[in-house]
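All protein chains of the complex are present and in place, except for one that has been dropped.
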Amino acid sequence: MSDIDDHLARTMDLPGAVGASLVDCATGLALGSAGAVPGGDGEAAAAGAAEVLYVASGRAPFASARPNDAIEDLIITTASGYHLLRTVPVAFGGQLALCLWLDRPDGNLAMARRRLAEIADDLVRPRPDAPVGSAA
Amino acid sequence: MSETGRQPEIAQPSRLLSQLADAGETGTLYVDGGSSGTVHLIDGRVSCVESPAAPGVGALLTTSGRLAEHTWQAAVQTGAAGHRVGRLLVEQGHLMQSELELCVLGAIYDAAFFVLTTAATSVRFAPGELHWLGRVVEVEVGALERETSRRGRRLDEIFPESSVDHAPVTPVPTPPVQRVVLTAAQWELVVHADGRRTAADLSRLLGRPGYATLQEVRRLSAAGLLRNAGPPSSGGDRGAVDAPPDEGASAVADPDHGVTGPDPVAEGESPTRTRAATRREGGHRRQRDPQPSGPNGAGPVDAVPDDALLGRLRAALKALR
């Protein structure tokens, strides 16, 4: 199991979590996934999430209303669930997003949003208390 | 084991690769042709792919400023012989395991797009030959193939004209629309497209993945903002599929609010990017250094007539809505 999978597994611990994936926004490729995807087509879901974020960050003029005002997350609420897209502050190679489908009755949006932010950060930022050089 | 001579068919690298994967082989597949490259297998799964058209792991990490060049160099010097450069970077605390995985995964799919779609002239497998990076992630050959064809389709959906993929590109002197909104990534491309650089050059210069760069070049071409700087010096390996350009994929062009004229807006340009641009030579070359027999320099490019004009006009008109 890769380290990416471990992080995705953490998102699946959230109450109401249905499925999660880590998406490369430039290409729409899922670099990893866990759980299920509504509709069943993980590839299409990843590509769709990437497109929504691409449009939101690139084409929506509000993105440029202020310099450096980057998107932190985007949440779509439907009758049955929440779809959370959290940008991952990766230094190289382009924008990534951590995506989570949350069941509406069981999901806690506020909590999921916090945890997702944490996990997205953990993917690419060393925690200050993490021991250095102990990996692998 | 499998040594093939001249194989002009496009499907050849893929077919051999599938056979190697099925057999659970470990070694390096050398692909020569339009865009050469290498595919590295461990137990039948892909651990690394390299192509001159796609920045490698080292280039991505150093041009972005994530790793200092001396850090990368030191890891390569110490770890290359034992095929454990990746592990070393993590063990020494320079990178987190997840970061390394993300970087390598991205680089694999990126390079695979060029290596697997090339019109190969020769394909050769060197059994047992390991990549210096070592085993970081593993990708199934099937997944790589699927993603590669999806990417090809996607490019043609954006703008069905592959001549801009290989030719030097340049911004049009006058935008075809009153108002232009660009992403930061697009802005960087427009600024650095000097009529001599190709998409691959721009991707190296900016430390940006090769496919993502192609995609933006096609988007900008579809919007009529970037054009083949001709004389056409290249041709696509992939024939242009006659798909309509995705109307949602071009840059925003909004004539309704166009009182201010051309108004390119970019999100903040980070200092690392600027630095990246000035350091590209070092970053790129160093990235390739440790590879003993890797591809050096892109293959020959063939000619394609500049018939993109019609497509660009059509796309530009479409962008006007």
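Just so it is clear, A and B label the chains in written order, and each chain counts residues from 1 on its own.
Heads up, the rule we're going with is that a contact is a pair of C-beta atoms (placed from the backbone, for glycine too) under 8 Å apart; a residue touches a chain by one contact, two chains touch by 3 or more.
Operating definition for what follows: contacts and distances are computed from a predicted model.
The protein name that UniProt records for the chain not on display, among "ABC transporter permease", "Simple sugar transport system ATP-binding protein", "Roadblock/LC7 domain-containing protein" or "Acetyl-CoA acetyltransferase", is "Roadblock/LC7 domain-containing protein". In the complete complex, the hidden chain is touched by one of A:G35, A:G48 or A:P126, namely A:G48. Although one chain is not shown, part of chain A still touches it, namely residues 37-41, 44-45, 47-49, 51-52, 54-56, 59-63, 65-66, 68-80, 110.
Heads up, the rule we're going with is that only the chains that are shown with their structure count from here on.
Chain geometry summary: the mean Cα position of chain A and that of chain B are 24 Å apart.
For chain A in complex with chain B, the residues that touch the partner chain are 2-4, 6-7, 22, 24, 26-29, 31, 43, 47, 51, 55, 57-59, 61, 63-64, 67-70, 90-94, 96, 122-126, 132-133, 135-136.
Across the complex, chain B meets chain A through its residues 60-61, 63-66, 87, 90-93, 96-99, 101-103, 105-107, 109, 137, 146-147, 150-151, 154, 181-183, 185-186, 207-209, 211-212, 215, 248, 251-252, 265-268, 272.
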